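Taking it in order: structure first as structure tokens, then the write-up.
The complex appears here minus one protein chain, its other protein chains still in place.
Order as written gives the chain letters A and B; numbering starts at 1 within each chain.
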Amino acid sequence: MIPLSWYLILAAVLFSIGMFGAISRKNAVAVLISIELMLNAVNVNILAFWHYHSQSLGYTEINGLVFAAVVIIAAAAEVAIGLAIIIAVYRLRKTVVASDINVLKG
Amino acid sequence: MKILEFLSDPIIGIENWIVQLLENWGVATEWQTFIVYLIGAAILGTGALLITLILIWAERKIIGRLQDRLGPNRIGPWGIFQPVADMLKIFTKEHIIPDGVDPIPYHLAPIISVASVLLLWAVVPFSDSVRGSNLNVALLFILGVGGLGELGVILAGWGSNNKYSMLAAFRASAQMISYEIPMAIVLLATVILSGSMSLGDIVKSQNIAYIFFLPLGAFIFFVASIAENGRAPFDLAEAESELVAGFNMEYSGLKFGMFYVADFLRAFTSAVIFSSIFLGGWRGPGAEQIPILGFVYLLIKSVIVWFLGVWIRGSMPRYRVDQMMAITWKFLTPLALALFIVVAFVTKLIENTNQWLQVLILLVINVALFVAGFAIVKKFRKEKERIVVSTKKRVLAQPTNPFSQSETGG
Partner (left out) sequence: MTPLQIIFILVALVTIISAIFVVSLRKIFHAALWLIVTLMGVAIIFALLEASFFAAVQILVYIGAIAIILIFAIMLTRNIMSDEEMQINRSWGIVMLLVLIFAVIFISQLSSSDVFNTTLVPLEFQGQESIIVLGEGLLDPAGYALPFELASLLLLGALVGGVYIAMDKKGGENK
């Protein structure tokens, strides 16, 4: 009963907000948070299209589901590694500001 | 005849009556379902919160008996109105908001704590037809809502602007995250047996209660749920001697009351979920024909499980924090993983055999795993050298006459 367009617009708006945060935030943790927002928007998009496909095909279509699952798995792995890196950098350089982390060697 | 039919299944009867009423008023079908669900949710939530009144009284009375006290005995017969008096006191108490709190987390935390418990009631099947929602991912939902409970704890600890609250919140959330893992793995094993993640289907598929299939799983789940609830012997988050009083230390009045209610209700709710998953929920003789019996069976089973929890709470000393972590990561999680893998293989092998044979085989495997697990733990404990404090025998003070000291001026 809800048009597909509503979901797509919601996903687009969420993605844009996340992109704004990812580019403009200073704090590295906040950048990670914004990336999580973007990944969520992608998942809304994927699942909306999954629903659309399943309804037009008449049976459960699994490609969309698998894709959404992979996105969630990637998000979990990304947060684990990203935060580990941020904590390690914080320990070495006492900063979490993304633009201050500009030396390759600790 | 009609009244008997109504009495045998009153909830559905009332629901049909409300739907009929709304239809006569000319409400659209979608809005009918919406309103019926709203009323159902309100009744369920209020009922669950009212049960807490009795639970608090019963728990204090039982703990009192276990500790050789009387427990509450002043207000009403056997002190049964004690929680009402407590409630009135808590309602009229002053709200003290400490200096420097972070307002949003501070005020949000008690609400999230209570909500995370009440949400669990949405997926519990009370009889074949009466349930909040036949969610097809109920088990994941239960675990996820446990995560919301963690959130309430962290918010309370952070928002209070108090070191000890914060430490307690860290402890509690570490404990809850850790114990969710064996719980999830054991729930997977029940999913293998029932072929469904919906709590309603799991209950329905239990012609023989799953505690006979998976006694070890039931044990792991029970221990993990005690730890999830943060009750003794896992009540490290509120260890008075180390952390003053836990993450809810800075709360007073009604907000503290909400934590208190959430704590007591969570114990009973996890007993309800345990009895739904492992003891067959509403199932029992005659429950299919007379749905109201299902409520009674579920209540009896849950009260027995809940009483076990209270009994343990009353009789076990608290674990140390490293012991608590070791129990889940070095004992429960490997055991649950082993159990899960073995169950996955064995159920596939004996798929087409008699159900009683399946029970027997799984029972033997469970007991064997349990014994093996304990043997391994014992072996590793023996390898560690016991620290010997002193080889000499301690000289015990044995005054023959207790008054002799005072005579010499001691």
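Here is the rule we use: a contact is a pair of C-beta atoms (placed from the backbone, for glycine too) under 8 Å apart; a residue touches a chain by one contact, two chains touch by 3 or more.
Being a predicted model, the structure only gives us computed values, none of them experimental.
Undergrad: Among B:11, B:90, B:140 or B:376, which one touches the chain that has been omitted from the display?
TA: Counting the whole complex, the residue in contact with the absent chain is B:140.
Undergrad: In the whole complex, what residues of chain A lie against the chain that is missing from view?
TA: Missing-chain contacts on chain A: residues 1-10, 12-21, 23-27, 29-30, 32-34, 36-37, 40, 43-44, 47-48, 50-52, 54-55, 58-60, 62, 65-66, 68-70, 72-81, 83-88, 90-91, 94-97, 99.
Undergrad: So which bits of chain B touch the chain we can't see?
TA: These residues touch the chain not displayed: 30-31, 34, 102, 104-105, 108, 134-137, 140-141, 143-148, 150-151, 154-155, 158, 173, 177, 180, 196-198, 201.
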